[in-house]
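What you see is the complex with one protein chain gone and the rest in place.
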Amino acid sequence: MRNKNQTRREFVRNLSVTALAGASLPLFSSCSKEEAEDFLQKHFLEMTEEEKKQVIAKLEQRYLERYGRKFQISTQKALPETLWGYGLELSRCVGCRRCVYACANENNTSRYARQLHWIRVLRLKRGNLINLEDSEHYYAPETVPEKGFIYLPVQCQQCQNPPCVKACPIHATWQEPDGIVVVDYNWCIGCRYCIAACPYKGRVFNWAEPNLPKDEVNPNVHYLGNRPRMKCAVEKCTFCIQRVRAGRYPACVEACPTGSRKFGNLLDPKSEIRYIIERKRVFRLREEINTESKFYYFFES
Amino acid sequence: MERLEGLLKETWHFYKKTLGLVSRGSKIYYAWCFSLLAIIIVGFIFYWEQHEMGLIETNMTDQVSWGLYIANFTYLVGMAAAAVLLVIPSYIYQFKPIKEIVVLGELFAASCMVMAILFVMVDLGRLDRVWHMLPFVGSMNFPASLLAWDVLALNGYLFLNLLIPIYLLVKSYYGKEPNWKFILPFILLSIPWAVGIHTVTAFLYNGLAARPFWNASILAPRFLASAFCSGPAIIIIIFQIIRRVSAIKIEDKALFKVAELIAYSMFLNLFLLGAEIFKEYYSGTVHMASFKYLFEGLHHHNELVPWIWTAMAMNVTAFILFLVPSTRKRLSTLNLGCLLVIVGVWIEKGPGFVIPGFVPDPLGEIYEYVPNLVELMVSFGIWATGLLIFTLLMKVAIPIETGEFSHTEYEKGTYTFKRH
Partner (left out) sequence: MSQAHLLKTDRLHRIVTMRKISTIIASVFWLGVFLIVSARVGAQEFPVPPPPFTEGMFPCSSCHASLETNRKKRELKEEHSNIKMHHAEAMRWCLDCHDAKNRDKLRLFNGELINFTESYRLCGECHGNLYRDWRAGIHGKRTGYFAGTGKRTYLLCAHCHDPHEPKFKMVIPEPPPFRPTDRRNEK
């Protein structure tokens, strides 16, 4: 039954796509070569292994031309028995923003016009943690930490009950089996409803063609993670999917000079993140919204 | 099947005739159409720039990620939904004066729908991927995503509001009695559907727990109430223009009836808004920030404050004008009231509703969004497109309604093109 349905669906799709392609020929003339090439690309989850290979080959060629580097584009699937969780010790964060730039370098985000950051570090007056209305995003003192302030880094909290996935009208964003919420950058139509739906500002938008200098590019990428992206699609933190699925710590964890950032598998009782949950007083941002985020803030002892 | 074939044939013939009809008219008609066309072209040029460079051409940012486009969209969905106000009394209660003009009201709704959909399209970052939204071809996130619901609701409503009036007009053109068994279900369906589109659009915002300003259950009723103010108000104005430039007769009685409905709706709108303001200000939680930004300014950011108070003044004045029978039944004060409502509600549920939802953003940042030239020009272009579509529809519909443009008249060759 399912098969028959699928064939029919496939048929309807092929037919309509052909008709659509014909009808939108004038549009093609306006599109860049890349946009035209990608026009009929399928949703990532619906591609066969063969189609994935073709897409990867196309991208490798394209990135080689654009950045002069040979890219390693992974499509590695989620590891079995994993559910990634993150820990951040607020009492140790000094607000130095090393994580912000390590993330940008690792994840090939646009550097200017518009600059995109997946991590924001908020400065809060001591005595307050929940009301972010008085937070300062643009603090720039000579040195940190400053007297009377604490720092709250915020990035995608990888909700187990993600409002952005619910909001997306076209399944362009979804949750992987290991709990990471990813975006198919080639499927996103740029409606930005997910940005409106996210309570953590975990999603950012490429308002123009991203500006990524050749010499700053990171060629080790994942298709659903840090591959160079295009204009007017949404992107977000993926817990460094390209690293964590290979058993490496995310870039922000490695960059943190105070060791405030912790990472691990929530399903592994011996993992660092499980130790934190069991031994420390943890809380999650905006728990009242019931997003079941997997980003645990904690304090000393 | 045969009947359907016949219908299609008749419709096709009808289209050919109407093409001739819309291409001829008075100097004023030409001037009007071509100035609209000029605005459309300018708007399109600006849109092209935005399409090529990306949405960086607008003043929207990651902080305020929706702006003037979505504000206009919200307002126009309300306008379109308001057409139902005219459908209910006319079809259900056979209220004579309104029945004559209901077709025009529905065509108005269709034009609004086209504008609303265009506003969503220009807001999309990737127009080339819009096919991902199509049912069966793309992968619609139905029923989880309210935006997927909205796509279905809006397109369905557009379909209904084109089908019903065009069917009735074609029948009228051929001098035949409409097959009520065929069209009445659609007419009846259009009533809940009208409520539906605006409810779904309200839920689109309402369902976002991340944005306390929108996350209020009073939103859908508020949306409907304000829609039933602005929609009929603009229809009153348009009908007066129509009866001046064409032979169609629209009685004052019909206009006053509509105005009375506006008074009730405006009361409801102000009451619901008041209820919400009370809740926010009396409980005074952190969620009040957006209301504060809108009504009194937040941390010295008060871009929207003069706008919202202007809107409040306009709405209250209009309410009084429509409430008092003597001002309601005088055309000059009636029209003043209508203008106040149209602008007042636009501010209140357009920019005054969409922007504060993003200010402050979930991490407490305040970015003061003001639309830039590109957004303004593209918006003007879309409004002009809607007006042009409506004008052309009227150019056909009015002569049919008056009986000047009909199959028999055409065959006789006696139809002369009237000024419009």
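Should a chain be cited, it is by its letter among A and B, assigned in written order, with residues numbered from 1 in that chain.
The rule we apply is simple: a residue touches a chain if its C-beta (ideal position, glycine included) is under 8 Å from a C-beta of that chain, and two chains touch if they have at least 3 such contacts.
These numbers come from a predicted model, not from an experiment.
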Checklist entry - Of B:Leu21, B:Ile39 or B:Ile56, which residue touches the hidden chain? => result B:Ile56
Checklist entry - Which one, A:Lys53, A:Lys77, A:Arg248 or A:Arg281, makes contact with the chain that was left out? => result A:Arg248
Checklist outcome for this item: The one of A:Ala78, A:Val144 or A:Leu267 in touch with the missing chain is A:Val144
Next on the checklist: On chain B, where is the contact patch with the chain that was removed from view?
Outcome noted: 53, 56-57, 61-63, 367
Item to check | Absent-chain interface as seen on chain A, which is shown | outcome: 87, 89, 94-98, 100-101, 112-115, 117, 120, 137-145, 208, 246-249, 253-254, 256-259, 262-265, 272, 275-276, 279-280, 301
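Keep this in mind: only the chains that are shown with their structure count from here on.
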Next on the checklist: List the residues on chain A that touch chain B in their complex, please.
Outcome noted: 9, 12-13, 16-17, 20, 24, 27, 30-31, 35, 39, 43, 46, 113-114, 116, 120, 122, 130-135, 137, 154, 163, 165-172, 187-193, 195-201, 204-209, 231-233, 289-290
Checklist outcome for this item: chain A partner, complex, touching residues on chain B are 51-56, 60-62, 65-66, 120, 123-134, 136-141, 144-148, 151, 204, 208-211, 286, 289, 357-358, 360-365
